[in-house]
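A single protein chain has been removed from this complex, and every other one stays in its place.
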Amino acid sequence: MSKSTAILLISCPDQRGIVARLSGFVFERGGNIVDSDHHSDLQAGRFLGRIEWEDESSPEERAQLRRDLEVVAGPMGGSWQLHFSDVVPRIAIWCSRQEHCLLDLVWRHQAGELGAELAFVLSNHELLRRHVEPLGIPFHVFPITKDTKAAQEQRQLELLRRERVDLVILAKYMQVLSGDFLRAFPEVINIHHSFLPAFAGAQPYHQAHARGVKIIGATAHFVTEDLDSGPIIEQDVVRVSHRDTAEDLVRKGRDMERLALARAVRLHLNRRVLTYGNKTVVFE
Amino acid sequence: MSKSTAILLISCPDQRGIVARLSGFVFERGGNIVDSDHHSDLQAGRFLGRIEWEDESSPEERAQLRRDLEVVAGPMGGSWQLHFSDVVPRIAIWCSRQEHCLLDLVWRHQAGELGAELAFVLSNHELLRRHVEPLGIPFHVFPITKDTKAAQEQRQLELLRRERVDLVILAKYMQVLSGDFLRAFPEVINIHHSFLPAFAGAQPYHQAHARGVKIIGATAHFVTEDLDSGPIIEQDVVRVSHRDTAEDLVRKGRDMERLALARAVRLHLNRRVLTYGNKTVVFE
Amino acid sequence: MSKSTAILLISCPDQRGIVARLSGFVFERGGNIVDSDHHSDLQAGRFLGRIEWEDESSPEERAQLRRDLEVVAGPMGGSWQLHFSDVVPRIAIWCSRQEHCLLDLVWRHQAGELGAELAFVLSNHELLRRHVEPLGIPFHVFPITKDTKAAQEQRQLELLRRERVDLVILAKYMQVLSGDFLRAFPEVINIHHSFLPAFAGAQPYHQAHARGVKIIGATAHFVTEDLDSGPIIEQDVVRVSHRDTAEDLVRKGRDMERLALARAVRLHLNRRVLTYGNKTVVFE
Partner (left out) sequence: MSKSTAILLISCPDQRGIVARLSGFVFERGGNIVDSDHHSDLQAGRFLGRIEWEDESSPEERAQLRRDLEVVAGPMGGSWQLHFSDVVPRIAIWCSRQEHCLLDLVWRHQAGELGAELAFVLSNHELLRRHVEPLGIPFHVFPITKDTKAAQEQRQLELLRRERVDLVILAKYMQVLSGDFLRAFPEVINIHHSFLPAFAGAQPYHQAHARGVKIIGATAHFVTEDLDSGPIIEQDVVRVSHRDTAEDLVRKGRDMERLALARAVRLHLNRRVLTYGNKTVVFE
């Protein structure tokens, strides 16, 4: 129904004329811009932009477009990504023993909300296989112990390469990814069961209950080596009261985890998220 | 601290190359774009854009800028506005007997949140004079009856012209403005004590209570002749329960009215709101 | 882990001493009250109360308890219900062609969130059978036409009786239930795809989009003959912007429908909802 588009994401030192040069670049090639948004972080002296235009070019034309773009954007001294909406990204969902985020994402995938191909589901446990395989989705188990972790991560990386996965979604995957893994495959979104920054460490809902807070939340963020401090993409919150037990907080928190993670994944797959430093710009 | 800026708001039929032409126009004149956002309503075939760039030009240069802009934007076939952040808009707050929105706006004005000059407060009643005059703000009373309304509106229009007012804010002003008034002075924002579209007519909080709703809200919108159906700028909501009486709903609703109105006014004064048809685009 | 409880819900004309009589009644029978809440609607002159106490009595003792309770509560002139938390209610989910609310409820049922037995899923279409039967849940199809509706409703009522269903959940069941049906089986919760009271009629999300609202919502309510005007149990809302198409509103609305319906069902199954007139009291 809607035409396919090209999407340029660019992050570079702020300087005069960037918007004019980039939109002129698109115009000269006959592109019709359907969405264009940018943000200048004056404090950081940084330009962060997103331009989307109608595009139905051939693979050869796209290769040329990338070369032309490098001529224009290269001298700006930053980094840029070019995406095409008709190149469907491939995702993998990693889980452990809790199914709520996994089922929610699988349903959204099937409902066409994500605009992605689901390559496989991976877990460190067998438990959730029965939710996944009947739907015709491959389910891979990689048990992890302290001793096997490094070797298993190498096998996981091979699988990601073989399956041409663009994005890993940690949907309550209770393992920490190593710095080696993240350097080899940096595109990973996690859901944190707390309103970051907040209760550090284990069982944040129980900590929230002990502290008697009146609102709890969840945080979807890109994964970095420094646990729970990667760039935040999306957060959501819900009111709680003294009547809620720690278990009620866990239950209410699950709903926020599902919503925040799904929104973050969708924003990223729509190429609406740029990171710089430890922060994100979300063009929405 | 921050430099002054020029802000272009433009609404026109969607067409190829608008962003390139407009940003090129700014770049050729040495302007540094600090914010640029646009939206194409594909269904309506309409382009709606906002470009903001650093500008410290003289009045003569600005007059020339307008002429040059007409050459570029005129052929696009729509309408455009050019604002300068160092030209402080002048507002008038109109109230009746309830003070909560009035006091909130006056405080935000004094706190520098609005970025506007407050020309005067107007009311159809004497009641709130004591809140306004001690702060050194002129307070004008225009009693309105069915018979005097047309004549009073003419005097109000004269006052607005004399005081060079750019925006009238109806902060619980309980009179309906006539079509004649609105054609002569169309820039009016109102706060509606309900989550539009919702309970039509009088006493919406009492209707909400009778209906047993669990959430109530308030709506800030531009005023049109057709009461309560002007373009919506901002809405806010709050949870209520069976324990809340109709009076509690009125009290909780006041907080939402204050917030929604203040946000809408600030967005408009920052030149972030464009209307088309019966809708708004809010660039934020 | 937690003991089983008895729950008394009572609605009667407000009068002196109700709490004392009811809590005294429980105390005399050795009951330990774990939760007690009541609300007096002074305007309506109505007392609405909920008392929950630990109870591990036998079926015979429970029959006697009901007789004793009638002696105390009968003269109060209202109506009362007595529930036991170890008597698990049986639910049926009715759907049509949209699966989001159905799947959400099925997940919550499987996760133990609802505290109910799922007797069956019913639809007027075959489409969703593939989501339901693989989970071992019976799926019944009752095609409805104008001519067959009355007869089909009789068969539906037979099925509900045979399966001892306590609550029917309309999870996007796109058929209107007749007054005859509702008189025979009044315990029905529906999810309305709008923030009631709001856009009446069909396609509320498209109406919301045309009106340019900044917040949309969903409403879970008991079903009455008068469509969409039954007692409201729960509502939820989400922000939208000019960037959202009508389809985006449908997508965002689905999330609110899932949350509002699941919360309403859980509150009702926990015996926390009392209706009076066209309103609810939600003890939470």
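Labels for the chains are A, B and C, by order of writing; each one numbers its residues from 1.
Basically, a residue touches a chain if its C-beta (ideal position, glycine included) is under 8 Å from a C-beta of that chain, and two chains touch if they have at least 3 such contacts.
Predicted model, so just to flag it, every value in this text is computed and none were measured.
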{"item": "Residue touching the undisplayed chain, where the options are C:40, C:110, C:175 or C:229", "value": "C:40"}
{"item": "Identified contact with the non-displayed chain, of B:100, B:129, B:149 or B:211", "value": "B:100"}
{"item": "Listed residues A:111, A:159 or A:282, member touching the removed chain", "value": "A:282"}
{"item": "Among A:14, A:35, A:234 or A:255, the residue in touch with the chain that has been omitted", "value": "A:234"}
{"item": "In subunit A, positions touching the absent partner", "value": "39, 41, 43, 48, 195-199, 210-215, 217, 231-237, 241-243, 245, 278-282"}
{"item": "In subunit C, positions touching the absent partner", "value": "2, 16-21, 23-24, 26-27, 30-40, 42, 51, 239"}
{"item": "Subunit B, residues in touch with the chain not shown (by the definition above)", "value": "99-100, 103, 107, 111, 113, 134, 241, 243, 251, 255, 259, 284"}
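By definition in this document, only the chains that are shown with their structure count from here on.
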{"item": "Chain occupying the most central position, where position means C-alpha average", "value": "A"}
{"item": "Distance from subunit C to subunit B - Cα centre to Cα centre, in angstrom", "value": "42"}
{"item": "Distance from the mean Cα position of subunit C to that of subunit A, given in whole angstrom", "value": "36"}
{"item": "Shared-contact residues (touching 2 or more other chains) in subunit C", "value": "241, 243"}
